[in-house]
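Quick notes on the structure that follows.
Only a single protein chain was left out; the remaining protein chains are all shown in position.
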Amino acid sequence: MAPTEVAETLGARLGSRLLGVEPFPGTAGRVRFDRSGALELFRSMRDDLGYLHLSMIAGIDWVDHREVVYVLWSDTRGDYALLSTDLPANDAHVESASGIWPSANWHEREAWEMVDITFDHHPDLRHLLMPEGYQFHPLLRSFKLHEPEQLEVKTRNV
Amino acid sequence: MTEELTATEKPSDNPVLYVARPMATAARQFAKSLLRPSTIVYPYERLEDPKFREQVQVASGKPIGVGAVWDNYRGVHALNIATCISCNLCAFSCPDLCIEMVTVPGGDPKHAKKCPEIDYGKCSYCGFCSDACPEGCLTMTTRYELSTPKRSEMVYSPQKLYEVYRTKLPMNPIRLERPANEDSILLDPPLCIGCNACARDCPTQCITMLEIPKPTAKPGEKLPKRIWKEPVVNDSDCVRCGTCVSVCPKECLFWGSRR
Amino acid sequence: MSNVTLYSISYDLSHAVVFAVGSLAYGSWRAAIDSNAVVTTIAVLVFAVILLAASMLNTIVLIWYERKLLGRFMDRRGAMHVGYAGLLQNFADGLKLFRKHTFAPREADDLGFYFGPTAYMVSSMLIFGILPISSGWNSGALPLSLLLALVIFSFAPLFIFVSAWSSNNKYSLMGGMRSAAQMIAYEVPLLLAVVAVVLVAGSFDLSTIVYEQQNYWFWGPLVVALVVFVAAMLAEMERIPFDLPEAEAELVEGWNTEYGGMLFAFFMLADYLRALVGSILVVLLFLGGWTLPTWVPSAATSFPLAGIFWFMVKTYIVFGLFVWVRASLPRVRTDQLLRVGWNRMIPLALLSVFLAALLVSARCLPVFGCVPSLGG
Partner (left out) sequence: MSDIWINMGPQHPMTHGLWNLRVRIEGELIRDVDPEVGYLHRGIEKISEDRHYNEVVTLMDRTCYVAGLSWEHLYMLAAEQALHIDPPERAQYLRVLCDEFQRIGSHIMWYAAFVQDIGLMSPFLYGMRDRDLVLDLFQSYTGARMTYEYMRVGGVRNDLPPGFTHQARKVLDWLTDRFHEYDQLCLGSTIFHKRCDNLGVLSGKDAIAYGVTGPMLRSAGVKRDLRKDRPYAVYDRLEFDVAVADGADVTGRYLVRMEELRQSVRILRQVLDWLDHHPGPVLADRVPRWLGAPYAPVGQEGYLLKRRFPTGVGFSSVEEPHGEAQAYVVNQGGEHPYRVKFRSPVYSNVSAARQYLVGYHVADIPPIMGSVDVCVGEVDR
């Protein structure tokens, strides 16, 4: 499916909140959207375009802003689609996709703890790979390797 | 479902046969291994020993890997100190930063001879260093036994690596070819001050300082204070270690393509 | 040699010692030392020590035997480094465990924690006092020795459960519960299978049961009972495929998760003691004990201690079968195990009792004496 077709289908639903569809080699395109239209876009991707499979959510820290990249797969179309949205660094939050694709749950937890992106209405936003009470976000560019970190780990009795 | 999958044996409904099949398989294996089990009695038998490999193959009638299985093995390094040119490339290419260049006796008085010292506590045996070595003096051998009671003994000094070299263990024969379009060291002439640092530190002595004509100062213009020499790099001798680039005080040497 | 018993040997031994000691003493001391009561007491002690040493030695050799066999089943060698072919490996392991510090978890109940393994070990060893090894080689003719052996054998779930509960660990507790449920479920078919043997042999005395097999071994007429007995015995011994109480995949090590050092060694040894007892019982009840078929040349049975030799050979072969099963079958699940126990094993065991009763009342047992492979 060409990026233009995706753009037409999504544009009808999202209007100006769709910022554009760029071609991306090996996929159906890279959909750039405004975070206010996130839920609607997700629903449209799943229901209208048949992207039932959310493979990955990657958070990227661009220092001045942050980016979330969603990778979707559609069995019926047999190709990938990338969604990406830019978030301001001081107010990085976006609607959670875990209501649409349950697989988003862990990916969003990881993006939250690694790149400090908050996912609104996430059912269970807590640490996944890092210990509980960890106060840093390791995949931010400001987190330098080779620096001693202060780490306080809470223990839990079960 | 693919055809092969449907053809997979469906177990029959006879419950006695059910337990009998795996037990028969185990018994067959038992009979086979009565003579010679497949295990290798490690401290006494060694995989890298070609004599032993033939023995196993004959005894159990099964392939034990390819013939040249140990030739490419990446184990402990061997260093030929005599041919080392102190180019630092091994230390540069080490992803784990486990190589440190230490001074060894035998250099000329002007610049000390430095050879790699490898900390096997950190080494990941990736082989980038031996791939990088332009002279082939740092290679990897088939030696893999490193255990020692002291952590400090995991650090192999150049002399110790030379001892490994002298044992004449089989060495990794693979030598990478240089990329065809390798970059060269280029000079940004206006920045150079002719300080000779690059030529002094070049491990292959491929940089020569050539005199350049001193320009005549125009009136009102002040000539830069410098030595009127410029480095010229002999590309065929250069090993592309980048020492000159890193010692250049004015950052006037850089990587680039001559084309 | 046939009228020499283990007890008579130890009695003679202690009598000689007491006589030698007594001859050095004077007067009333001499009479006190030389009395029958003292000799009997010492004889019992000597007997116990011999039994202890023999059974422990056998157990350790059994562990070695299993390791070697399993090794070959798995295409490897098993223990091979300490001693010839690794024979001393288990002694080395035992020494290591013996030297280890024994400790209990802080929250554990100390009394139960230490009592459990000890009692388990002791109860398993007790059985050896009852089992006849060769004609006359037992503690003496007990008319109900089979029953007594099985009673002692079935103490185990209690001790396992005590040690599991008192170690205050969730895995241990689950293992203990499974163990109790499993052993109780399989106790019933085990006993019913034994009833079939008793019906045919007409006695509860193990020696008599073996004598009854002079003409034909019981596995022929009682093949159903044999199957039930072996399956139930596997469950009682907690070996794969019925090793759920210590299923290491999900319960770490089951009821002995919290044990280390010598207490763990107790469990380990007692497990193999019970495995030895199980194999011995199979040999005694179904495979003719120390007797050999009549078509075997007499040279094979005429050398000294031939009875014990052939008895041990049979026992080790039976245990080898258990090892074979262990090497080739996966573990079953608790509910499946119990369902098989109550729904399949007990009807089968009842069937075997019925068949045995039929054979006895129809007087067709001597037929089996004509089949040479049965040992007639």
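A, B and C label the chains in the order they appear, each numbered from 1.
Following the convention adopted for this analysis, a contact is a pair of C-beta atoms (placed from the backbone, for glycine too) under 8 Å apart; a residue touches a chain by one contact, two chains touch by 3 or more.
Just so you know, these numbers come straight off a predicted model, no measurement behind them.
Although it is not drawn here, the omitted chain touches the following shown chains in the complete assembly: A, B, C.
Across C:191, C:227 or C:252, the residue that sits in touch with the chain not pictured is C:252.
For the chain left out of this panel, the touching residue among C:17, C:38, C:54 or C:74 is C:74.
One of C:241, C:288 or C:307 touches the chain omitted from the figure, and that residue is C:241. In the full complex, subunit C touches the hidden chain at residues 70, 73-76, 170-171, 174, 240-241, 243-244, 247-252, 326-336. Looking at subunit B, the residues touching the absent chain are 1-5, 8-9, 11, 15, 18-19, 21-22, 24-26, 29, 38, 62-74, 88-89, 92-93, 95-97, 124-129, 131-132, 140, 172, 174, 176, 179-183, 240-242, 245-246, 251, 254-257. The omitted chain makes contact with subunit A at the following residues, 24-27, 52-56, 58, 60-61, 69, 71, 75, 78-80, 82, 101-103, 105-106, 114, 127-131, 138-139, 143, 145, 158.
Note that only the chains that are shown with their structure count from here on.
Under the stated contact rule, the graph of chain-to-chain touches falls outside the line, ring, star and complete shapes.
By number of C-beta pairs in contact, chains B-C lead all other pairings.
Centres computed as Cα averages put subunit B at a distance of 61 Å from subunit C. One simple way to say how far apart two chains are is to compare their mean CA positions; for subunit A and subunit C this gives 64 Å. Annotation: 40 Å between the Cα-based centres of subunit A and subunit B. Annotation for subunit B: no residues touch two or more other chains.
Listed in rising order, the residues of subunit C touching subunit B in the complex are 71-77, 80, 324-325, 327-329. Those residues of subunit B that touch subunit C in the shared complex are 19, 22-23, 25-27, 29-30, 32-34, 37-39, 41.
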